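Before we start, here is the structure in question, set down as structure tokens.
All protein chains of the complex are present and in place, except for one that has been dropped.
Entry: chain A
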């Protein structure tokens, strides 16, 4: 009796499966949730599949929803790997318990210590520098120095910024808090707000275009946005300035990945992660978006290299996550929208 019931149920399951997402566990397969955009990761997935035969399924979304989805799915999650941008997001993923530590000599060797989680929950795969862009016809490079200096009165009505809602700015302010302390940082952020020439922009590109059009003289962006602008308008009168060279170094962040806590294909996920840290993959990963490779043995693309070498802040990027909430609150208090 019970057995026939079970058979009926089996049949029912098959019918349900036909209409739902039932995900069939296969050996040669990986499932990736990625906040890095499809056109930046797909070439890598395709190459890996070609080389190893491992098929990669993926969905893209912002980090917040992806982490929430991982939390909700719990043990049932089909995801093996989470790829996202910004250490702030990676830290949050680990803090919400959706990642697991990975012990891998390859990764430890290829990825410098300050670009990965001290507990090996996630690993930076490309480095993104956030620094200043200025109008060459209105600003002398000698006028520029540190992020904090942009709060100086001399920049009154000459500064453009992107919204504080973007994690890139939250991470930048988080590291400034770590370096300068809370009080000093709040003064700095207030100074920025006072110096704004226009309401804050919703993305880096708009902020740079405002500088180019003469609405303001200087802004702060991730360098690859500057790279995109250069490709589109090679004769632009904008230039990069490496911030904090005489002090702690330019603020850098990472895009990176971690193996999910309940990964069904853990070994395969680790293998893929390790592959992403190898020179071939590193080159593609960084070049796709004009970023810097995380592995120091790999050279950046020609255009990126042409912006010159710079001293990068050696602070472990996880600070961006640990102080994220504090940074947001501070920016809110300072009136930075």
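In this section, a residue touches a chain if its C-beta (ideal position, glycine included) is under 8 Å from a C-beta of that chain, and two chains touch if they have at least 3 such contacts; residues count from 1.
Just so we're on the same page, contacts and distances are computed from a predicted model.
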item: Chain left out of the displayed complex - its UniProt protein name, from "Flagellar assembly factor FliW", "Iron ABC transporter permease", "TldD/PmbA family protein" or "Aspartate carbamoyltransferase"; value: "Iron ABC transporter permease"
item: Candidate in contact with the missing chain, chosen from A:92, A:175 or A:277; value: A:92
item: Interface with the undisplayed chain - residues on chain A; value: 6, 9-10, 13, 16-17, 19-23, 25, 31, 37-39, 57-65, 67-69, 72-78, 92, 95-96, 163, 165, 167, 170, 198-206, 209-210, 212-215, 225, 228, 324-325, 328-329, 332-333, 337
